[in-house]
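Below is a slice of the complex: some chains, not all, each in place.
Should a chain be cited, it is by its letter among A and B, assigned in written order, with residues numbered from 1 in that chain.
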Amino acid sequence: LETVQMRDSLRLYNTLVERCFNNCVDSFRRKTLDKTEETCVKRCVEKFLKHTGRVSLRFQEINGGLATPD
Amino acid sequence: MPKGGEEAVNMAQQEMEFRVDMFSRLTAACFEKCIGRSYKDSELNVGENSCIDRCVAKYWQVTGIVGQMLGGAQFPGK
């Protein structure tokens, strides 16, 4: 079971990196992130985590136990 | 373990994987629909928060419609 949780958190990690890289990094004239890109990545991660938390709460409310969608 | 027990474990595991998969697709879909790309700050604003709530509710309704159309009885969440 911990194995499953571990796997899911690793997948979340990769998902976050992919999404925030794709949304925030578009210039490849230098090989290090500039300040703007770094700020963007950090906000993207924080927003995504807060978003996931809220979705999780709402999902549990609706989907609690084994309720049917209708 | 008796055969029936093993099958029950497999079913439970599949149901769990199904829910995890649904949750990650739902999360991605509502992020695309509700969260602006500008990232002006790191908080969710009021509009984003209420968009998320409605988005989750509507996604769940779509889950119900699709479940019924697929002949829902055998699907989890029915």
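One rule holds for everything that comes next: a residue touches a chain if its C-beta (ideal position, glycine included) is under 8 Å from a C-beta of that chain, and two chains touch if they have at least 3 such contacts.
Fair warning: this is a prediction, and the values are worked out from it, not measured in the lab.
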Stoichiometry of the full complex in this file, by chain label: A x3, B x3
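Assume only the chains that are shown with their structure count from here on.
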Centre-to-centre distance between chain B and chain A (centres being mean Cα positions), rounded to whole Å: 15
In the complex, chain A residues that touch chain B: 4, 8, 11, 15, 19, 23-24, 39-40, 42-44, 46-48, 50-52, 54-56, 58-59, 62-63, 66-70
Residue numbers on chain B that touch chain A, as the complex places them: 16, 20, 23-24, 26-28, 30-31, 34-35, 37, 39-44, 48-49, 52-53, 56-57, 60-61, 63-64, 67-68, 76-78
